[in-house]
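Reading through the structure tokens given below for one structure.
Missing here is one protein chain; the remaining ones are kept as they sit in the complex.
And now, chain A:
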């Protein structure tokens, strides 16, 4: 069964594709193949025939490399088995069994068209063929091709790495069958988890058109105005909601050797009057950097490098004038320059630079409606998801104020685009009757286009007030009798206030709703307990309070588990510690594919105290694949918790038994809430709360076996002395304390063991040292 099929709910429609062919196994081709396999869909991956004994060596090698990629290309290594390899020379005929062909070969028109002609002979009539080209216009690709091919042809432009970058630009030509666009959009959205943005057949489509302009302007003006690379990345970074890699850090990532190619391609493709040409000049340093092997992070370094001379590790930056490297220095922004509006108003040279670069960039974006996109939201989504900008150009202009921005452009001598004039002093985005609207080129507002079936908590929030709320959490009515509980603390961490509103919510749902979903729109589901508060309490020796908090959390989580209504947890991003434990207490989990879940308490010298130990034991014991006897579940849970293991995907969380067989995975983040809601509703009919479990302790012998293993690790230098203490308490909980293997333990007894262990550990100095270290550095202390 594929993940897509397992996921159930609205996202659980069976994949319309039973097999997809990817041709070209470079970084992008292999990454796209991996993501399709991640969705549970078999892939035929073809590349050129290799010399030597294995003709499939190119594609095989690409999969081997993808399996080692960091961050991982596969959500589960087993997904690689869904990919069959072959050669274009020998296996192209197998395309007849594929429902979609993605071409990801080298950016050469003649080679691509040659391949298309051969594909046209072997594909089933009507099979869509798409190119991942980023530089060749669709019109050129289908030039001279039979009309039937042009009808089935489109561009699907993925971003690197395909698993993690949510943007997909889709481009159809005048002849392209709209049904293909719809079908591929649906597949890439639901099965591959992409946000599909409709682009036009213009150079660089949306994201690269604006992105390359932005980087080119930023780099060129930096040289002109004499800024350092650190200054550029500080200015054109965080204040604008742009990743801290800024411009030069990003160029290092992309590869400096690509800069001349991209510039040449854009220069040749863009119309004469395009503003790009004013900034197309090459940085004087670049040819020498490339010649010297400074091609960026893949080479010896780039605008930044790590100098390891003398055994050290010094981050250095290049001098944009001389090309000499010197230790990087943190640039200091003007005090008012923390945000976009402040920085643009700053009267120093950094402010002047920001005005020029962002003025040009945002004006350029505004001048491209409707040339590259009919909707401003398409442009914003592309920049947000293709370049990881927090806000796209129009959302940024809204933040600055369109009128103020127009004034800034005039002051900078930059032509004010018609769209900005049209906006006047209005916002580009505005809620009308709780529905997000955007400004069109005609000056009229219209609803922001949304794929069908997407549900976000922000939609619900727009329309009204929460049913219950506090500073730490809220309960929302998401329709059809389903409530949604969200945590609203920083990083969604747990503290007493969260438990209080959760407890109130459970009581409220009992009376007023049929089911409950635990979900957040935020990037992280929950980073666990609020360690800062725990440390505060410990410093005041308020251990009694901590003890109460542990008991309280256990009570609330168990009341969630045994509530008379079904509960679905819908984690996405981090679900650590308490965030994992609340997930474990739900009747079902509907997880986003990119969920990083784990019981990480041991990292700070604690053990899961809110029922996590017991819930994991039950999961392992219930799995028929677990070997028989008292120890196998205990050992697996022990290893997972003692090493604070966190899943690198929802698929891995399933392997770790956090997700059970019936639990679902949603590929598209924007569909998670809808899927979770559907899952909750599916559980409503005839719902009965779970029966109280019995635990079968492994006893003193089992505990000794675990302790002996940890002692060995201490000697091997894998474990630290405090690890031994923490693991000792964990072993006590998991093997049932002093109880014999012939006895059975109640859930309350296991919770009691958790309480006792947590209470003992939180009073030890090494645990407090670990907590302090984690709070200060964000990293675990190995003491």
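Criterion: a residue touches a chain if its C-beta (ideal position, glycine included) is under 8 Å from a C-beta of that chain, and two chains touch if they have at least 3 such contacts; residues count from 1.
Basically, contacts and distances are computed from a predicted model.
You can't see one chain of this complex, but its UniProt record names it "Acetyl-CoA acetyltransferase", from the set "Extracellular solute-binding protein", "ABC transporter permease", "Acetyl-CoA acetyltransferase" or "histidine kinase". Among A:466, A:702 or A:737, only A:702 touches the chain that is left out of the view. Touch with the chain that is not drawn comes from one residue among A:299, A:370 or A:630, which is A:630.
When the full complex is taken into account, the listed residue touching the unshown chain is A:716, out of A:268, A:322 or A:716. Hidden from this view is one chain, which touches chain A at 627-632, 698-705, 708, 712, 715-718, 741.
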